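Note that one protein chain is taken out, while the other chains of the complex remain in position.
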Amino acid sequence: MKKNFLVALLAIMLAVPSFVFANGQSESAGDKEIEIRFSTIWVGADTKAAPVKELVDEFNTANAGKIKVIIEENPDADAYRSKINTMLGSGSAPDVFSFNPDQTSFMFYDSDVLMDFTDELKGDWASNFVDGAIESATINGKTKSLPFEMGYTPIWYNMDILEEAGVSEIPQTFDEFWDACEKIKAAGYVPTSQMTGGTNAWTSMLWYCHILNAIGGPNVWEKDFATDPVFVEAAEILNRMYQDGNTTVDAIGGDAGVSGGHFLAGQTAMFINGPWYIGRVESEAPEVFAATQIGPGPGDKYSNGQVGFPQSNLVAANTSDPAKKEAVLSFLKWMTTPENAAKISQASGAMLAVKTPGVTGNRVQTQFNEAVNNASFLQTHFQFNFATDVMAEFGQALAKMASGKATAEEFVAQIASKIR
Amino acid sequence: MQNKNGKMIFIFLLPVLILFSAFFIYPLAYVIATSFSKWNGFTAPQFVGFDNYKYLFSDENFRLSLRNNIVWAGVLGFIQVPLACIMAMILARRPKGWKFLRTVYFLPNVISQVALAMMWTAIYNAQNGVLNALLTFVGLGHLTNNWLGNMDTAFAAVIFQQVFYIGYFMIVILASRLSIPDSYYEAAELDGANILQQEFHITIPMLKPILITTITLALAYGMRHFESTFLMTGGGPAHSTSVMGIMLYTDMQALRYGEGNAIGATLVIFGGATIGLIRYFLTKNSDN
Partner (left out) sequence: MASKVVKEKKRLGFLGTFFKWFYLIFFLCITLLPLIWLFITSFKTNLEFETASAFSLPKVWQFGNYVKAISMSGLPRLFLNSIIVAVFATALNLIVSAMGAFAIAREKFKLNNLLLSVIMSGVLIPIIALMVPYFRLIKNLFLIDNLGGLILVYSAINLPISVYLIHGFMSTIPKELEEAAVIDGCTFSQRFTKVIFPLSQAGLATAGVLMFIYCWNEFTYAMLLTNSERARTLQLGIRYFKSQFVVDYTSMLAAIVITMIPTILVYVFMHDQIIGGMTNGAVKG
């Protein structure tokens, strides 16, 4: 019996190589059809998965025999990012992929692995995109990625809670805001949802951006983070949101599930997230959905600013084969026509950097659009303006400040120490 | 001394050597080489000498991470392994239901770390966590805490959730313990030795090689510990639970391969030296 066991193991071992190479060959089935590998995270539970796949299928049918787009499915956004980084670091990239724009991913622009769209965008194509989108993806005159999905993150107010607390209007100034907080607490609710956890302290990072909008105005990211007092001042306000019961007790160390969960459960009055969260509120917390009103944060020197930023950009690998380049471009143009973008937006509720005429939405989605269109200015978030390690430091520094172990100055200094 | 089986030894070692060189020596050489450079992965690396190491050791957060890893190693090697050893000793005497128990004790190792981290995050939650509810229930309400959000308790909380998952080391020790022939114990029994004496005079000496193996492994796991902490706290709050692996991951995501690989190299060299030293003392003692 022992001997048989050993023989079986050896047989398995010998079988390994043959079966390893068996499916290695199937790659080269090429007649003259050009294959485009589209590596995407818009799969599985993502609301964009179905419309994107539909568009790819339509494209393949229209170009049958000439071009074939193959979707490579990649769940898990963080792992996708590592994978793209690793592939680029190994000198290979998927034909078409996407990245979250920030100062780390824009480092890709320094390499020649990315296709340069600058010349292509001089024609009509550029007019498909919303104002300012192409500029946000242009560095040193080169546009090597196409803004696709936008993130807009206005404040979500639970009007049932505000009214029960005796606050009939969305607070317009910080005085009104703190006043509202006191009333909300008196009525037995928690004023704000916050979190220091996750990779980017998402909700609190967005609160910080809204505060900076109000006290720093439209060009706040052009100021020097390490030295300009506006960042310290905003940090003090953010810190106050963590003190005296202005947020939940689990906010320090909490992740997006904590901050979103409390809003969904009708425990917190004010919350921030993007349009992708609307669907979840509608399906899981209909009462909160009915009570939700979208609006700007409290104003100060500036008012009615909003936070908006490119969320995913489409990118292509550089290629020396002109036919392939042509094929990739025609696919990207297909994905960014207004009517196709409208299909994605309509089906998923996502807000895009491509114009999406005729898209209709529910009450909250309409309010989102209004909040963005009526904003006195739109400004990108912290994450867009810094490298990922600076972003990671934000949550760590915030936890320290909110625990009372660092001042607002120290909070800014701790983050600034990572800016290199 | 030249071994007469030299050729055969070489043949037997060949597969290990090939795989080990391809998957460890070559990558490690790459990690060490790039740790002396500033490199984002796709533009040419710039040689910067020991700058990355100087930066690391001047970084308060790195020193904290190193300390945390050492604590992890100590806890796993000198608390978890002894707990596992005691369990293996008890189970080897086949108490009622021992097969069932042995299976259950190992199960946390089968469950993915993702699920375990989700559970413990929920247990430790300040607002609706079970731990706080339990404390309030037994009248210790003043001890309730935001366990993973409090800089003073987060590290202990993260360690606590791992230390009792002894199954991994338990099955290693148990497998070795079960191969000690019963006749040894029968003989001791006849000589009038009680259970504790039997364990001390038969089991522990017989298990010494495997205990050294497990302790060494546990130390290594502690030094490279990453996953459960990363999933539960991401190294926070305020870096209090940070370990070297998390810093390395942050550097990789930020395309700072030079610095990241300096952490990797430090981990291997420093960890290897420490563990080698501890192993040396453990083996030396066992020779006496």
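Labels A and B are assigned to the chains in the order they are written; within every chain, residues are numbered from 1.
What we mean here is this: contacts are C-beta pairs under 8 Å (C-beta built on N, C-alpha and C of every residue); 3 or more make two chains touch, one makes a residue touch a chain.
Because the structure is a prediction, the values reported are computed rather than measured.
Listed residues A:Pro51, A:Pro171 or A:Gly274: the one in touch with the omitted chain is A:Gly274. Within the complete assembly, residues 2-3, 6, 9-10, 12-13, 16, 19-21, 23-24, 37, 39, 41-47, 49, 70, 72-77, 79-80, 82-83, 86-87, 89-90, 92, 257-258, 260-262, 264-265, 267, 274, 276-277, 279-280, 284-285, 312 of subunit A touch the chain that is not shown.
Within subunit B, the residues in touch with the undisplayed chain are 1, 3, 5-6, 8-9, 12-13, 15-17, 19-20, 22-24, 26-28, 30-31, 41, 86-87, 90, 93-95, 99, 101-116, 118-119, 122-123, 125, 128-130, 133, 164-168, 171-172, 175-176, 178-179, 181-186, 189, 194-196, 206, 209-210, 212-214, 216-217, 220-221, 223-224, 226, 244-245, 248-249, 252, 257, 260-261, 263-264, 267-268, 271-272, 275-276, 279.
The criterion applied here is as follows: only the chains that are shown with their structure count from here on.
Between the CA-based centres of subunit A and subunit B the separation comes to 35 Å, rounded to the whole angstrom. The part of subunit B that touches subunit A in the complex is made up of residues 40-43, 121, 125-127, 129, 146, 148-151, 154, 233-239, 250-257.
By the touch criterion given at the top, residues 78, 81-82, 85-86, 88-89, 91, 104, 107-108, 110-111, 113, 196-199, 248-255, 258, 262, 387-389, 392, 395-397, 399-400, 403, 405-406 of subunit A touch subunit B in their complex.
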